[in-house]
Every structure is written in C-alpha cells, then in structure tokens.
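Every protein chain of the complex appears in place save one, which is left out.
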Amino acid sequence: MGEILKVHGLTRHFGGLAAVMDLSFGVQSGEILSLIGPNGAGKTTVFNLITGTLLPTQGEVVFQDHKITGLRPYETTSLGIARTFQTTSLFYDETVLDNLIVSYHCRTRMGLWDALFQTGRSREDERRCCQKAEEILKFIGLSERASEFARNIPQESQKRLALGVALVTEPKLLLLDEPTGGLTEEENIGMMGLIQKVRTRGITVLLIEHKMKIVMNISDRIIVLNYGQKIAEGSPQEVGGNSAVIEAYLGVGYGKN
Amino acid sequence: MVLFFQQMVNGIMLGAAYSLVALGLTLIYGILHIPNFAHGHKYMWAAFTSLFLVVNFHTNYWVSLVIAMAVLGLAGVGVERLVYRPLRNVPHINSFIAAIGLLLVLESLSLIFWGADFRRFPSLYDKPIHIFGVAITLQRLLVIVAAALFIILLQLFIKRTWLGATIEAVAQNPEGAQLVGISIDRVSSLTFGIGTALAAAAATLIAPIFLVYPTMGSMPNLKAFVVIIIGGMGSIPGAVIGGFMLGLMEALGGGYISTDYKDLFAFGALVTFLTLRPTGLFGKGVR
Partner (left out) sequence: MNRIAGKWIILAILVIAVIIPLVVTNKYYMNILIMSGIWSIVALSLNLILGYTGQVNLAHGAFFGIGAYASALLMLKLKLGFWLALPFAAAIAGFFGFLIGLPALRTRGSYFAIGTLCFNIIVTLIVDRWEGLTEGARGLMGIPGPGPIPLPWGGEISFKTMAAQYYLVLCFLLLTIFVLRRIIQSLVGRTFRAIRGNEELAEAVGISAMKTKLLSFTISCFFAGVGGVLYASYIGFLSPELTDYHVSFDALIYVMIGGVGTIVGPIIGTLLIVTIPEMLHIAAEFRLLLYGLILIVMIIYLPRGIVGWIKGLKGKRRQEVVWEKS
C-alpha cells in the first residue's frame, strides 16, 4: 500500500482567476477518496489537471512515482488513469458493445500493417477486445443492451456504460466525475454497489460527488475544496464535523466554534 | 522611397477593403457561430446588382450602393431562413458545407444570368490625385474612408443601440438571451442582414477598382476568412487589424518580393496562424 497518486502545489489560472490554488494531496492505493465542495470549487478542474486535459500553471502530478504533469490524456490513460465526465460522454453513434470494444484499443498492439494483412496479431487483438468488452459488459450489468445504440439507452444505463468504458482501459486509478448525476435514489444505490465492486478489483477510486449520503457511505477519506483550495481532509466523520466545511456549504455563521 | 509609400498606400487601401468584407463575416460568425463561406459570393452579387443598376438604369452610384445594400441585406435574411436556420442545432461544420452549396448556387446563377465575361464598372472617381508623389485614385480613397466610417458605425450600433445590445447578448449567451425574451430568430435575421449589407457596401465600393465577374468573390472570401482567423473569429477590432495587416503584407510583399506569389502570403499566413495560434490574435488560448 502506498500512494498511487500525489499532487503537489497544483495551481491553475484562467485569466486572472485561480480555479485551483496550491493544492496538494495524496491518494492511497486501493482506497475510495471523495472530492467534494460547493459548485465551482474546482473539482472537475482537478480531474482535468490529473488526466492532462488541462496544463497546470504550477505544480506537479505524480502517478506511481512517475511525474505525469503535462502528459496528454491518451498518455495518462495508457499509464493507468481512466476517467468519466460530469456530462455523460459516450460514443453515441455506436452500440453499447462497440463502445466497450474500441475503448480497449490502448491495450492492443496491432497497427495498420496488421489490419491490412489480417495478421495473427490483429486477430488476436480483436479477439481480446471482444473478450474484454464482454467481460466488462457483464460487470456493469448491461449484457441485455449489448446491441442497442448508446444514444437510445436510458440515463442510468448510460452512466453505467460510461463507467464501463473507463474500466475497459484497465486502469489502476479511476476518476469518477459525478457518476450518479441525474439518477434516482434507487439508481444511486445500484451505482454505489458498482463502485464498490470496482474497488474489489484492486482499482483505486477518486470520486467527485454531490450527494452526501453516498459520499459518507462509500468513502474511505474525503477532501473538501472551496474556491480551488483544500479546506479539509480526513475520514467522513472528521470532515462531517468540520466547521470550515459546514460554512463553505451553508454560509458563514453556520459553523460551530 | 516613393515605391515604399506607394505600396503602403496600396496596402492601406487593400487593408480597408479586406476589413470591410471581413466585418460582415466576423459579425455573422461571432454572433451565430456560422462560418458563412458563401460571403464572397454575396459580395459578388452585390457588385453585379449595382453594376446592373448603374449601367442599365443610369442610377446614381451612391443610390445604387444603398439599393445593393438593401437588396443583399434582404437576400441575406432569406438565406438565413432557408439554409442556416434549419442547421442551427447541428455542428457548425454542416453549416459550412451548406455554405459551399450556396456558393455553388450563387456562382452558377451568376454565370447563367451574367455570363463569364469580365466587366468594367464605370467610375466617376478614377482620376488619380497625387499626394507627396504617391498616386491614388479618389475611388481608392473612398474605400478607405468608407471602411473607417462603417467600422465606426458598426461599433456604435453594437455598443450604443438597443438592437445592438440584443445582438451582443445572443453572442455571449444564447440561452440567457432567450430567457429575457430576446428572439434568436430576429437577431439571426438582423445579423445576417447587416453582415450581408456590409459585404454589399464593400463590393460596390471596390468594384470600380477591379473588374466584375462571377468568380470575383472567391479570393476576397478566402482572404476575409484569413483575416478573421488571424484577428479572431467574432472580433470586430480583430477583423480590422487583421484586414490591414493582410493588406499591407500583400502590398509590400507583392511590391518587394514577388507579384506572382503574392496571394501566397495570405494563405501562408493563415496556415501559420492555424498551426501556432488557432484562435487568432484576439481569441483565447487552448489547453
């Protein structure tokens, strides 16, 4: 057990505004760490900085003891960091199964030559893609929807599929951005169960979530952001009683002490 | 030395011309996010319209300018309704392709109606006057003056009038604008009308300097796009500065380096800009 991800002094400015300011934290291997905070606190920006969608103005990101600051998203994914997006992002023109198949591409080795001449390697890779896709399809519980188009399936299935797409890339660290967005109470529970199943596979989870019930139930640790800065860090109990946190959410005057 | 000043003056005139054409284009792109690739061909139709009026009906040059602006402005509104409005909620590249179709329609109609011949636009202002040894025709001066005038008028319109404010509102936040009761349809029509009218003004002013023919709009169209990409799509100051930069670059480059390859400057510049700074001088950076 060690720190699978470390973030040092991470800062990102947009024009004059600091979306993230001097943020440092670590993610323990195998844990579920939740990132919470009011709207606009910079949580998705942190994800973007980790995956490489955005470049930090300052600071660095270290993944498994390798500096990954400035790498592009496809490179961080190859290294083992996968993510979902706050607004569900899928290949809508493709079927559920095809969504999963293409997402395994980064773990294959075939190239143009293999495709043209249908070499052993290409057939092997294509078989592995299908195999992996089927496996994840079962894992996320969408086996019946395999040949439906992603744009036609219900919201909850889309969220599951997005999770599946990220899982197919065989990540060691999974960044989930509001995986229960728009889901009902019942669906929340289903998604929570899925996230816990993910952890049993040995995958570390970094979670952005608004629904406090889920956060308190599922997290090993919580980090609270406000205006791009860390204002609290600790176990759910520690954070729940923290006055700065309460103030951030409910306004000045509500915090005790 | 005189050559330098001569080229500078030419460059300024070219720059004014490009700015004027680009102005309408950047307005439409900035507000509606539609890359109106048929802009140059509407410009061409405006030139033919005023030529037609002046030659066949002996209309006063300035009257024909106003009429051309009105006619093309209305045509712009019509085009927006028929072609671009159905494509409003679909990726912008589809509008680009529709614009290509429109371009072909306009060009072919021009060939059918007017034929492929190059025509001269009779001008009252083509006697050159000499200032400090530099020769310039009154027409060219007019282009510069008119461009400046239109730029100022447009800025005033956008910033000082209520209609202009609605246009800006839609540009910045279409949903918000709708919530406060602004009709996107109206604003779209208005923007297209104004943008096309500006192109019409540019065409009538510039036509007497060069020749009038069905494909006369292609180059100005492309160069206008170069201008707004360099200046930043949707920025009026960008269109002006980009236009003058391009005009000067072409005039000086053409005069000193090579007339054969002078068109290359525009496109070389564009390619460079797209590679290094795709959002233009006044746009926001990426990543």
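Order of writing sets the labels: A and B. Residues in every chain begin at 1.
Going forward, a contact is a pair of C-beta atoms (placed from the backbone, for glycine too) under 8 Å apart; a residue touches a chain by one contact, two chains touch by 3 or more.
Computed from a predicted structure; not experimentally measured.
Peer 1: For the chain that is not shown, enumerate the shown chains it touches in the whole assembly.
Peer 2: A, B
Peer 1: Among A:Val62, A:Cys106 or A:Ile189, which residue is in contact with the omitted chain in the full complex?
Peer 2: A:Cys106
Peer 1: Considering the whole complex, which of A:Thr69, A:Ser122 or A:Gln158 touches the chain not shown?
Peer 2: Checking each option in A:Thr69, A:Ser122 or A:Gln158, the one touching the absent chain turns out to be A:Ser122.
Peer 1: Could you tell which one of B:Phe52, B:Phe96 or B:Phe210 touches the chain left off the display?
Peer 2: Checking the options B:Phe52, B:Phe96 or B:Phe210, the one contacting the hidden chain is B:Phe96.
Peer 1: Among A:Lys67, A:Arg151 or A:Lys213, exactly one should touch the missing chain; which is it?
Peer 2: Result: among the candidates, A:Arg151 touches the missing chain.
Peer 1: Just name the one of A:Arg83, A:Arg145, A:Lys159 or A:Lys230 that touches the chain not displayed here.
Peer 2: Touching the chain that is not displayed is residue A:Arg83.
Peer 1: Identify the residues of subunit A touching the omitted chain, counting contacts across the whole complex.
Peer 2: Residues touching the hidden chain, for subunit A, are 51, 53, 72-74, 77-78, 82-83, 85, 89-94, 98, 101-103, 105-108, 110-112, 114-116, 118, 122, 125-126, 129, 149, 151, 165-166, 168-169.
Peer 1: So which bits of subunit B touch the chain we can't see?
Peer 2: Residues of subunit B in touch with the missing chain: 35, 83, 86-87, 90-94, 96-98, 100-109, 111-112, 222, 225-226, 229, 260-261, 263-264, 267-268, 270-271, 274-275, 278.
Everything that follows uses one rule, which is that only the chains that are shown with their structure count from here on.
Peer 1: Centroid of subunit A to centroid of subunit B, CA atoms only: how many Å?
Peer 2: From the centre of subunit A to the centre of subunit B is 47 Å.
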